[in-house]
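Heads up, one of the protein chains got dropped from this complex, but the rest are sitting where they should.
Moving on to chain A:
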Amino acid sequence: MESFTTPLLTGTSTGAILLIAALGLALTFGQMGVINMAHGEFLMAGAYTTYLTQQVVSSADVSVLLAIPVAFLVAGLLGLALEAGIIRWMYHRPLDTLLVTVGVGMVLQQLAKDLFGAQGDPVREPGWLQGNLTVLGYHWPYTRMFTIVLAVVALGGLAALLKRTRFGRQIRATVQNRDLAETMGISTRRVDRITFFVGSGLAGVGGVAVALASGTNPTLGTSYIIPAFLVVVAGGLGQLRGTVLAAWLVGVVTAFLTDWFSGSTAQVITFALVVVFLQVRPQGLFTVRTRGLA
């Protein structure tokens, strides 16, 4: 039984980090159609923000909680600068955007190496996350459960923003028909900026979870960016529920395969499966239904 529950929990928490990274992409890529390859570096910025917060507030119990909104803000502002400085001029040039943001990602990685060194820094676990929750004889580490809770809160927050708020309706309207949104009195430029801020900020929150799980590293974003893109595409563009299911499946399948193969082989097999799935169902797990004209 343990051979089943352990990878299930490990995979669910890995999927949770992937989900937080993918939620941001679900906005900037899934909703706005921008291929931002520097999104992984926003995750890295969130991880370093967690580290720096611990340098300022020495109590790990407090600093991790404080790091969540600060990481959101730092990564969000980086995203805002990227959107205002570069991406806004390239909305109809996806290939250029891809290449330029790869370059921006490399600059951010080098900046992190210059500031913090090429080696990673550890992040202290808060006392309240040490230990395990024991259910039916199985031990569930609090850190992994915290990651899952963080993903659920991020998901709930984003879903509420999109579904329940006026600004969320403006985002969805702008995505569906930009010209029509403008003629309804919506400043679509303002919507673009704030959407990018929120999407990038979510990557920062993911960085807090990554920092707790594996510390900081200037290149940590590169290991999350491609899986996060695959998760958004496999879930179905613009479909949050698809992103959630795809992130969880990728996390859990990888965790089970890791029992039989090495970690990297397991990842390769998982993503090969995603690619095969997309060949069969290019629209992803969930699709949008409409009757006719947009």
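As a convention for this text, contacts are C-beta pairs under 8 Å (C-beta built on N, C-alpha and C of every residue); 3 or more make two chains touch, one makes a residue touch a chain; residues count from 1.
In the analysis below, contacts and distances are computed from a predicted model.
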Could you tell me which of "NADH dehydrogenase", "Nitrogenase iron-molybdenum cofactor biosynthesis protein NifE", "Urea ABC transporter ATP-binding subunit UrtE" or "PadR family transcriptional regulator" is the UniProt name of the chain missing from the displayed complex? "Urea ABC transporter ATP-binding subunit UrtE"
Looking at A:Thr188, A:Thr254 or A:Thr270, which residue reaches the missing chain? A:Thr188
Specify the residue from the set A:Thr5, A:Thr143, A:Asn177 or A:Ser223 that touches the hidden chain. A:Asn177
Residues of chain A in contact with the chain that isn't shown? 166, 169-170, 172-173, 176-177, 179-189, 238, 288-294
